[in-house]
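Below is one structure; the comments refer to it alone.
The complex appears here minus one protein chain, its other protein chains still in place.
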Amino acid sequence: MKYYVTVDGKEYEVDIRDDGRVFLGGEPLDVDLARVAQENLYSLLLDHRSFEIAVEEVRGGYRILLGGELYEVQVTDERRRRLMQGRSKPAAPHGETRVTAPIPGLIVKVEVTVGEEVAANQPLVILEAMKMENEIRAPQRGVVRAVLVEPGQSVDQGAILVILDDTV
Amino acid sequence: MKYYVTVDGKEYEVDIRDDGRVFLGGEPLDVDLARVAQENLYSLLLDHRSFEIAVEEVRGGYRILLGGELYEVQVTDERRRRLMQGRSKPAAPHGETRVTAPIPGLIVKVEVTVGEEVAANQPLVILEAMKMENEIRAPQRGVVRAVLVEPGQSVDQGAILVILDDTV
Amino acid sequence: MFKKVLIANRGEIAVRIVRACQERGIRTVAVYSEVDRTALHVRYADEAYPIGPAPASESYLRIDRIIEVAKAAGVDAIHPGYGFLAENPAFAQACRDAGITFIGPSPEAIRAMGDKVQARKTMMAAGVPVVPGTEEGIDDEEALAAAEALGYPVLVKAAAGGGGKGMRTVYTPEELPRALQAARREARAAFGDDRIYLEKLIDPARHVEIQILADSHGNVIHLGERECSIQRRHQKLIEEAPSTAVDEDLRRRMGEVAVRAARAVGYTNAGTVEFLLDPEGNFYFLEMNTRLQVEHPVTEMVTGVDIVKEQLAIAAGRRLRWRQEDIRWQGWAIECRITAEDPFNNFLPNSGKITYLQEPTGPGVRVESSLYEGMEVTLHYDPMIAKLIVWGETRAEAILRMRRALEEYRIGGIKTSIPFHIQVMNSTHFIAGRLHTRFLDNFTLNAADQARHPHVAAVAAALIARERERRAAARLQPQKSPQSPWRWAARLEALRR
Partner (left out) sequence: MFKKVLIANRGEIAVRIVRACQERGIRTVAVYSEVDRTALHVRYADEAYPIGPAPASESYLRIDRIIEVAKAAGVDAIHPGYGFLAENPAFAQACRDAGITFIGPSPEAIRAMGDKVQARKTMMAAGVPVVPGTEEGIDDEEALAAAEALGYPVLVKAAAGGGGKGMRTVYTPEELPRALQAARREARAAFGDDRIYLEKLIDPARHVEIQILADSHGNVIHLGERECSIQRRHQKLIEEAPSTAVDEDLRRRMGEVAVRAARAVGYTNAGTVEFLLDPEGNFYFLEMNTRLQVEHPVTEMVTGVDIVKEQLAIAAGRRLRWRQEDIRWQGWAIECRITAEDPFNNFLPNSGKITYLQEPTGPGVRVESSLYEGMEVTLHYDPMIAKLIVWGETRAEAILRMRRALEEYRIGGIKTSIPFHIQVMNSTHFIAGRLHTRFLDNFTLNAADQARHPHVAAVAAALIARERERRAAARLQPQKSPQSPWRWAARLEALRR
């Protein structure tokens, strides 16, 4: 079975044969994966190099802690990939940029108004979290289409704060 | 519900009322039990004294690790106790002492023969484990009724080595 | 000595203080907010009492509840740790009023050093060099004029401040109004006091501080310096002792000034005098922290003095056991603050459950942590979740050991600052000891550097996906061998070699 694994935007093909042989991009590997006690901890020997791997299952893949580094990894296999082929990606809302709260916090100040033109990196909103003020800046230039928060309001992580129109 | 708990041969009555009040031997206690993350770890505040409790379920009760100490604890409740009442204990085989292997190991030597009279503490068998020789001694005086092992034989933990007749 | 001490704090510092008390045979009383019911400081203390809901303002900052618990539990003394009520003179006063010893300086000393502008004046009068600056509580117009006179860049600081809150660096007159506004807002929110003042920015400068011990019999000594220049938004991230910029003579001179500063306010117990040190070896009083510092362990590791135990002894009225000349420094210690922040996303704090934990240990490694597997890291409190401290015979050994220990520190479930620390330990400027407070401005975290093993992650993910499919299948249809076939392929491979 071939697995297609995406790590930081780069795709790797891992072929795990039924006879136990493993190939990475066609190159044979000597691998030994062993589970350590708990559900989410593994020891991997890859060509005898030793790696400890803590893993969390997330949507469509895993979050892998490896040598002090955290990788977001998506996994699919050839069967599923065939099923997906032919389908088109859902269209992204064109020209719209949603600026969201990166952490839960309190809106201290809104620096822009609807219709205002903003430059990339211009402060939009000041969000207080952990007793520190965080400036939430525009990821790119555009025109403010909507402001969804006001000072004094508490927001959850991921809440939409401002919507920019970047086609104007 | 009243619980009867045996710790090191001593019985304690713990009454846990439906309103949440708890009594130990009739004395009211201020208790707060909270599970810590894993299945088998608890924090107990008993009249505000703090105890960390790691617990393993074993037959008829728990093995409790508490302040670096390990307790073997049996628990029953009033319902079950009523059910048990009236039943008699199964009779222990009278006059027979089974000497068992306290650890797995290799029988190095058998020091006694069937029919031999032995004193308490007299060596019966030499068992090698962890590269050390361990003398397995008679727990009390008696006559050797049976020897169930021979030198060179490997035995598991709990295997019966020698049976003594202590009525003679 | 005390019989029973209440620790008015949480997290690693509460655990640290519990340990010190246990080692002196003192019983300990923990207090906890609702979310901290199963925290390590609760489990390690002898007794524990709830004091309210998660927000600190409703629990760890509630002087009334803490004093009430202290009375109910019958404690002799209270240790405030750092943060929360540690530098609140009202709390020290409340302890005094309740007849309970406050393990720290007097309310008067806290107050004298707590108002930063007042402290500057006291220090100037005592002959302690201070950074040129203005009066407190100036308005925007005065600030503009003063900044012009001091010369840019200048620092906007809160009169009641600390921990970087309400602080702003300003390089041009145009930036000043916005900075004044923000600083006032933060200061009001954090301290209920929006008075600000200006200071000349000493740049480049090192943040070097001197640890003080003062008993109630008039004896004051110092335990040498800590270098704390690696800061982000005025929050220290890495500290060490000694400093690569301080030689024996400078240590003696800074130490003498720090002792003078402490004496000027009748200071008792442990405290820290913070200085800015410029490249020419001039140093300026910044402020005095009238409490135990986060970074106290690096001093402990090089002097062998247990500062928390000395705090207990001093508070109990004991005399210092050393004269200045008895203090000796051996080797080098470094501390990394491990925070629940994502270094690759602007150090955004993050919360979550610790799904896996393995903490480093072994020679020369000390961990001050309150982590445990299954713990929920919340956004209610400071994002610092642990401190990793190492000792080495030399600074080079300490750095190598810190690298090793950081690699060994495995925290699953949340993003931490560990990858940041690994990169700092590998940076040539850090290794060369060329430090200053804007070190991090010129330091770029390299996400590519970070991802050293993407192909390993890829192979691991595929194997784990396969293993889990198999296990799922095996649950439906039990198989004979639990061993995966590729394990055996690997064995055969190994034997063939």
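When the chains are written out, they are named A, B and C in that same order, and each has its own residue count from 1.
In this section, a residue touches a chain if its C-beta (ideal position, glycine included) is under 8 Å from a C-beta of that chain, and two chains touch if they have at least 3 such contacts.
These numbers were taken from a predicted model, which means no experiment stands behind them.
Undergrad: Given that one chain is not shown, what are the shown chains it touches?
TA: Looking at the complete complex, the unshown chain comes into contact with A, B, C.
Undergrad: Given the contact definition stated above, which residue among B:Met1, B:Leu83, B:Ala120 or B:Ala146 touches the chain not shown here?
TA: Hidden-chain contact among the options goes to B:Met1.
Undergrad: Taking the full complex into account, find the residue in C:Arg184, C:Arg206, C:Arg337 or C:Arg366 that is in contact with the omitted chain.
TA: Of all options in C:Arg184, C:Arg206, C:Arg337 or C:Arg366, contact with the hidden chain holds for C:Arg366.
Undergrad: What residue numbers in subunit C mark contact with the hidden partner chain?
TA: Missing-chain contacts on subunit C: residues 15-16, 19-20, 22-25, 44, 49-50, 68, 72, 297, 300, 304-306, 308, 330-331, 358-359, 361-369, 372-373, 393, 397, 400-401, 403-404, 407-408, 491, 494, 497.
Undergrad: Since one chain has been left out of the picture, which residues of subunit A touch it in the full complex?
TA: 32, 34-38, 43, 45, 48-50, 52
Undergrad: Take the complete complex as the reference. Which residues in subunit B touch the chain that isn't displayed?
TA: 1, 3, 5, 7-8, 10, 12, 14, 16, 18-22, 24, 29-35, 38, 40-42, 44-46, 48-49, 51-56, 61-62, 64-71, 73, 75, 77, 102-104, 108-109, 126, 128-134
The rule we apply is simple: only the chains that are shown with their structure count from here on.
Undergrad: Computing the C-alpha centre of each chain, which chain sits at the greatest distance from subunit C?
TA: It is B whose centre lies farthest from that of subunit C.
Undergrad: CA centre of subunit A versus CA centre of subunit C: separation in Å?
TA: From the centre of subunit A to the centre of subunit C is 31 Å.
Undergrad: Quick check on subunit B: which residues sit in contact with 2+ other chains?
TA: Expected reply: no residues.
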